[in-house]
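Every protein chain but one is kept in place in this view of the complex.
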Amino acid sequence: MSQAIEREIDRSHMTVSDEVAIQISNMNKWYGEFHVLRDINLTVNRGERIVIAGPSGSGKSTMIRCINRLEEHQQGKIIVDGTELTSDLKNIDKIRSEVGMCFQHFNLFPHLTILENCTLAPMWVRKIPKREAEETAMHFLEKVKIPDQAHKYPGMLSGGQQQRVAIARSLCMKPRIMLFDEPTSALDPEMIKEVLDTMIELAEEGMTMLCVTHEMGFARQVANRVIFMDQGQIVEQNEPEEFFNNPKSERTKLFLSQILGH
Amino acid sequence: MSQAIEREIDRSHMTVSDEVAIQISNMNKWYGEFHVLRDINLTVNRGERIVIAGPSGSGKSTMIRCINRLEEHQQGKIIVDGTELTSDLKNIDKIRSEVGMCFQHFNLFPHLTILENCTLAPMWVRKIPKREAEETAMHFLEKVKIPDQAHKYPGMLSGGQQQRVAIARSLCMKPRIMLFDEPTSALDPEMIKEVLDTMIELAEEGMTMLCVTHEMGFARQVANRVIFMDQGQIVEQNEPEEFFNNPKSERTKLFLSQILGH
Amino acid sequence: MTTAIDTPQDQGFRLSQLIYDTRYRSITIQVIAMLAFMFIAAFLVRNTITNLANLGKEIDFGFLFNPANYDINQRLIEYDSTSTNLRAAMVGLLNTLLVAFMGCILATVVGVVAGVLRLSKNWLISKLMTVYVETFRNIPVVIWIIATMAVLSEALPQPRAFRGETPSASMWLWDSVAVTNRGTYIPAPVWGPGSVFVVLVFLLSLLAIWAFNRYAHRRFEATGQILPKFWINLAILFVPTLLVFFLLGRPIGLDLPALKGFNFQGGTMLRNPMLALWLALSFYTGAFIAEIVRSGILAISKGQSEAAFALGLRPSRTMNLVILPQALRVIIPPLISQFLNLTKNSSLALAVGYQDLRATLGGTTMNNTGRELECMLLMMLIYLVVSLFISSGMNIYNKSVKLKER
Amino acid sequence: QDSSTLAAVKERGVLKCGVNPGTPGFAAPDASGKFVGFDVDVCRAVAAAIFGDSEAVEYTPLTSAVRFTALASGEVDMLARNTTWTFSRDVDLKNTFVGVNYYDGQGFMVPKDLGVSSAKELSGATVCIETGTTTELNLADYFRVNNMDYEPVPVESFTEAQNQFLAGACDVYTTDASALAASRASFENPEGYVVLPEIISKEPLGPLVRHGDDNWGDVVRWSLNAMIAAEEYGVTSANAAELAKGTDNPEINRLLGVEGELGAMLGLDNAWALNILTQVGNYGESFEKNIGENTPVGLARGLNAQWTEGGLIYSPPFR
Partner (left out) sequence: MSSQNTPLAYVRKEMLEQQPAPRGQVGVAKWMRENLFSGWFNTALTLVSIYVIYSLLKAVLPWAFGGVWTADSLQECRTILNDLHGNTHYACWAVINERWNQIVYGTFFPSSEYWRTHIAFVLLILAILPVLFDALPRKMLWITAVYPFLMVWLIWGGTIWGPVSVALGFVLAYMASQFAGRSLGSGLTGLIAVAVALIWWFFIGPSVTSGLNKVLPLLHLQEIQSRELGGFVICVIIGVSGIALSLPIGIVLALGRQSDLLIVKTICVGFIEFIRGVPLITLLFTASLLLNYFLPPGTEFDLTLRVIVMVTLFSSAYMAEVIRGGLAALPKGQYEAADALGLDYWKAQRLIIMPQALKISIPGIVNTFIGLFKDTTLVFFIGIFDMLAAAQAIRANSAWNGITWELYIFIGLIFWICCFAMSRYSQWLERKLRTDHR
């Protein structure tokens, strides 16, 4: 997978604007008695590419799932694109249609073709005519380099292709923010490359991205910030170079020694 | 994987006798209309270690599966250890108990412990008392270096360990010939080494072996003959050094350039 | 290397090859199986023939065309005691099919509701449904049928309880429904002049609904607009029909049941045997269907609904567009075999005296004509045909929805 | 028939007799689970004739709807199950009725408070009727001929019919008058029910066997006749043993096996009839014991009196 990153990445478009895309302040979440997320504070500007790392069970998934309200937080505030996430259904709908999400296991709809997977949400949520939705879908499928698979079913595609369809499916909703939850960890090494390439392209186009991943090569080259979480807290954040070469906290050092060591 | 081969291999015992172990002459096989094996002629002497290579779908698996009649051939002759393979059940039983086979996916019996896996066939086919069968089994499990796993179930072992159990299981039948069908291709790199080591040891002891594999390092160091197949035919065969350094056929050159290149 | 070893000579065919040669062996086994099968069949047939000869009987289906001479209380087609045995069998078959059909519908409704509620986040309701499922499916259906019948005939009032100055029982729903221990009497429509038009309009509005849904779908695809289909459908279904109904001066009247003589007269009577059989079969099968529905929905991973949510689909749309289409594939095959079971279990009509196929052809007709062999064979054949019909439907469905995989 | 029923029965050691599952007085299990009754006595008589042991019977309770099938398929050797002798049952169903042990007719029973006093008032009534009986067919005819309509409630068995009738699931219960009496007698409150005066059919009830084994038919026929004749000659269970020492009535002598070889002609022991009479008793005794006026069923002899008493019960001579 290190191959994937070895090409020269054009960072010129990856500008970060002043506009705030996501603001999380003093957010806390419990599962029953268990305090999963503790006092999270995070501001993400438009165009930022953030990689979230941390040991298993540290709450990374939970945090990004809170951002599009797949999980409910109990204290604090999350403001996405100027809209606060409350239990107000309208807000949730609004935010969900602006935030795309890619899961570890793709979660494509197996009973629909690739094209139908991509047009479903635009048609039913954005109420875009079928014709137009299909055009958009084909556009993004071309972008992820699998337009020829459009009429196949997910079961007929390889894992890497499926994950790319999942990305295309999110993009069809024209989201302003993309969340990735370990998008490559269910894949074989060759397939990882395909998917990371696609994500790098997205980054190059200036998409705001939050990505939970342990692909440190990717983090190093694409992210403009790496966040390290442990025990439900943000322990350290920094620019990738600094983060990898000069970690401040003990926890981070330990973690990095482990993942880089092996 | 090249690591696996880097140790000095003792070729001194690997003598090849004059005795014929397997003789295949003018063998042809069809799947329905499809002509998979075309006019195969091959003589394997006792003690030979033959590696079979070739592109996917070239009929490698089919050929070695014909040798213990997992597949039926339609024309020509296969004589194993002096017994011709016909549809006579007695011959088949006899040959199967002299030919051990290792599959790509191990095919261990998940409902039996490792030890039971190894003693099953000796007890039921060779009618060896349980005690004795277990002793033999432990002997071979030691040989493949996993005697301590004897009472576990296959599901609890790693892939490499499972493949070694599969080898031990075949050996317990005290076969005179071993067939391997891509024994390492379902394994992670580290595990490949374990398995190849075991196979090398077998080779050192003078076992007649036919092995479908793309581990060219293994071929180079252990095999005394490499056979290249394409489109159901034997295209080229030679000693490993000659085969790798000086391939005669265009197909072989092309193939070698691909697998050595990547 | 040495030259080839001597190959064994071809010795021609040997007898031992029949056992040891895979090619002949399979033929040997098949021939033995065939012989055994034919031997058993011949044995049975021969015995039957001798036994029949001893009795002086012969297989003859002529009795089907003789008058049946008995009455059947529930008739979906014209029948009286002078009709033929064949017609009696038809009446019985229709009764079987009727109760099976209604049973399948009610069982599906009950099962789907219970299955979905069992998944409900509401602890109380899901436990309640668990209790329902576990009670019904662990007790034999015959007991349910008999117990339901016993309760219906012993706990409900007799028709005469409705009589007198101070009746101890009264009718329901503004005196239009009478629930008695013989059956439930409900109003029946009376088709006055002009009712044809009402029916016609009703059929037309069904057509209109179909057309409207197509239109709505096209429009949705073209413009992305979603029409409030449900309400419009409802309106199309009822408004024109009701309009015509009142314009024509209410041509369709209701024949209300009223106590006359021994019983209620008028209206339609749903006899207790049928009710008992129907309810018991439905609730029993419903318990199985509930489990099927539940596991069908559970079989769809949580990831699917999360993915749909993440795309911004609302829960109801997620259910309709993502979960249900997938769950149905899992649900329908076992559902259909439950329908099959229900249909076969309807032969337990025996327990309550519902006059189904078994009671007519395999009961009274068989007894009156003494043609037990013919009647039994015919009856089994009919059940077999019905079953095969249902299961071939299932196979067609299975083929059509199989998920495409590589 | 290559294996005669008599031989098979002897070989087996028990007589398989199809009986009604539960009509008090005619055939019903008593408190200890043993079948007793007027019809059962016919079975016992046959067993006594064959084995000299009236208990060597295996009773098979049969509903009306399956009795002929059971007989035809050899499930039972004979039926003694209040079965009406009709033309089609005899000829078309290939049965042999060996006699009549009870002359009956079909009646109707209604709850008293229904206020019905004649069957002609039953138009529109709900009628409980056992399926597979002559009464089912008679009912259809009767109502059709009289231009009345009715709602049949078909039931499988006598007990079920009784349950339904008592629960008020039907207004009328119709079957053989004798069974009506038996049923009524078992009610908690018999006075609440009346049997209507109309008898709408002839129901000669008797035991029957399969066609085609005349010898076996004779055994059953003459076992019944022995009981009937014994009553006529005054042979009872009490005096049979005494009379078997010889009397001056040759008919009795032949009957009890003192004279002649009647038993041997049937393929039985010569004491066959003696066994019947000592173990089961004569017709009149059986009648009085099971269904007579001093029993709960309380039937008068009526038509079933000996011909000498003005009834129809008449045995051909033992000669």
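Just so it is clear, A, B, C and D label the chains in written order, and each chain counts residues from 1 on its own.
In this section, a residue touches a chain if its C-beta (ideal position, glycine included) is under 8 Å from a C-beta of that chain, and two chains touch if they have at least 3 such contacts.
Computed from a predicted model, the values in this text were never measured in an experiment.
Though it is not drawn, the left-out chain touches A, B, C, D in the full complex. Checked against the full complex, the one of D:Ser88, D:Ser123, D:Asn163 or D:Asn215 touching the unshown chain is D:Asn163.
Of the options B:Lys77, B:His105 or B:Lys143, the residue whose C-beta touches the omitted chain is B:His105. The omitted chain makes contact with subunit C at the following residues, 19-20, 26, 29-30, 33-34, 37, 44, 47-48, 50-52, 54, 117, 120-125, 128, 134-135, 137-143, 146-147, 150-151, 154, 340, 344-345, 347-348, 350-351, 358, 362, 372-373, 376, 379-380, 383-384, 387-388. Where subunit A meets the omitted chain, the residues involved are 11, 14, 16, 18, 28, 30, 32-35, 38-39, 43, 45, 48, 74-75, 224-225, 230-239, 242, 248-249. Interface residues of subunit B facing the missing partner chain: 68, 70, 89, 93, 96-97, 99-101, 103, 105, 107-111, 120-121, 124-125, 153-156, 169-170, 173.
Methods note: only the chains that are shown with their structure count from here on.
Compare each chain's C-alpha centroid with the centroid of every protein C-alpha atom shown, and the nearest one belongs to C.
Among all pairs of chains, C-D has the largest number of C-beta pairs in contact.
Subunit D has its Cα centroid 89 Å from the Cα centroid of subunit A. Across the assembly, subunit B contributes no residue that touches 2 or more other chains. Taken as a graph of touching chains, this assembly is arranged as a star, one central chain touching all the others while they stay apart from each other. Contact residues of subunit C toward subunit D in the complex are 51, 54-57, 69-73, 80-82, 153-154, 158, 160, 181-182, 260-263, 265, 272, 350, 353, 355, 359, 363-364, 366-370, 372. Contact residues on subunit C toward subunit A in their complex (touch as defined above): 220-226, 301, 303-304, 306-314, 317, 321-322, 325-326, 329, 403-406. Subunit D makes touch with subunit C in their complex at residues 1-2, 64-69, 72-74, 88-89, 92-94, 114, 122-126, 131-132, 136-137, 139-141, 144, 150-156, 160, 163-164, 167-171, 210-212.
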